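With one protein chain withheld, the remaining protein chains of the complex are depicted in position.
== subunit A ==
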Amino acid sequence: MADKSFVGGIREPRQGLVRVIRRGRSGWGGGRVALERSEVSPKLAPHFGFRLSEAERRGGGHFRGTRGRGGGKMAAPLELRCWGGGWGLPSVHSESLVVLAYAKFSGAPLKVSVIDNTWRGSRGDVPILTSEDNIVSQPAKILNFLRKQKYNADYQLSAKQGADTLAYIALLEEKLLPAVLHTFWIENDNYFTVTKPWFASRIPFPLSLILPGRMSKRALNRILLTKGEPPHYHLKEVEAQIYRDAKECLNLLSNRLGTSQFFFGNTPTTLDAYVFGFVAPLYKVHFPKVQLQEHVKQLSNLCRFCDDILSCYFRISLAGFSPAGQDTVDANLQKLTQLVNKESNLIEKMDDNLRQSPQLPPRKLPTLKLTTADEESNSFQPLSP
């Protein structure tokens, strides 16, 4: 039962641990992940990963991946520069959110530096990943770079699912992105009351007058050039068209997601990162003009999807853990999680027994309290009868 991991009181999906068996394990020869031949064509493989052999899955690493253990090529520290968060999201900017989500899914240790209103660091073309002397700038390229560094969230996918991922990402960029851009940057009410003040507050003074305007113009440009062809000469007609497309796209995504937890089974992949990155800002940020948000709220499985990812993967970063000090914390955390898991299993059994035979509780409870006292789990609440 060692694969369950309980982090900060929130249960992770079962395969959470499997994903992070990674580099730096001296037993596996210099940090290289042993590859199994799969039916993935060799050319597609670098993009969508490979299957890990069974032995590695059972290895049981830590949640955060092993760092500095034994030999093996250790990644240079990866630093991501992106826009900050608000309204419960780690980042309000879609592309930054995609990269953050992917990093969490694949276990990549990213040091996130949020853009604030000091003059440090670059501001254009965000999100930017720097590692040693590589600077990578767009989300697709950043994800490729992370995959090459063996932080791969897609290794469980078959080749066909990998192809589906590409197709759905194209659909998102073509149909949903214009509407997201429009909601944030072009719709006047939204832009002047929410977007511009938020971004301006994070940019130092003289630039804060210029940069939001520039971003808005770039968004408008993109929409008009890709969607605003004749006979849609007027922005209003383009708007109607792009919102229609976006609603259709959201419906398609909702149909595809159905009732499963993530798009391809129980582990999140690149597609989940992209969908989360585009849909979550629409869902969470409070806008005055909310037609697309209303539509998203009607699709309850998409809302559930976003909420799940937020609660499972982003609670820690909001609590302020830095990736650097995680090693000792991880060890304790793992012990804690195992204990708490044992407790919760006991609880479930108790629960079942309770329901079946009501006269049992008085005898069972003292045993329960005893085991609780023995262990160190202080985050655990005893079950009240």
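A few points about this structure:
The rule we apply is simple: a residue touches a chain if its C-beta (ideal position, glycine included) is under 8 Å from a C-beta of that chain, and two chains touch if they have at least 3 such contacts; residues count from 1.
Quick note on the criterion: contacts and distances are computed from a predicted model.
The chain that is not shown carries the UniProt protein name "Metaxin-2", picked from "Integrator complex subunit 11", "Spindle pole body component", "Metaxin-2" or "Dolichol-phosphate mannosyltransferase subunit 1".
From the options A:Gln138, A:Ser208 or A:Asn301, the residue with contact to the chain not on display is A:Gln138.
Screening A:Arg222, A:Arg315 or A:Lys342 for touch with the missing chain picks out A:Arg222. Take subunit A: the residues that touch the chain left off the picture are 41, 43-44, 47, 138, 159-160, 162-164, 166-168, 170-171, 173-175, 218, 221-222, 225-226, 229-231, 241, 244, 248, 252-253, 255-256.
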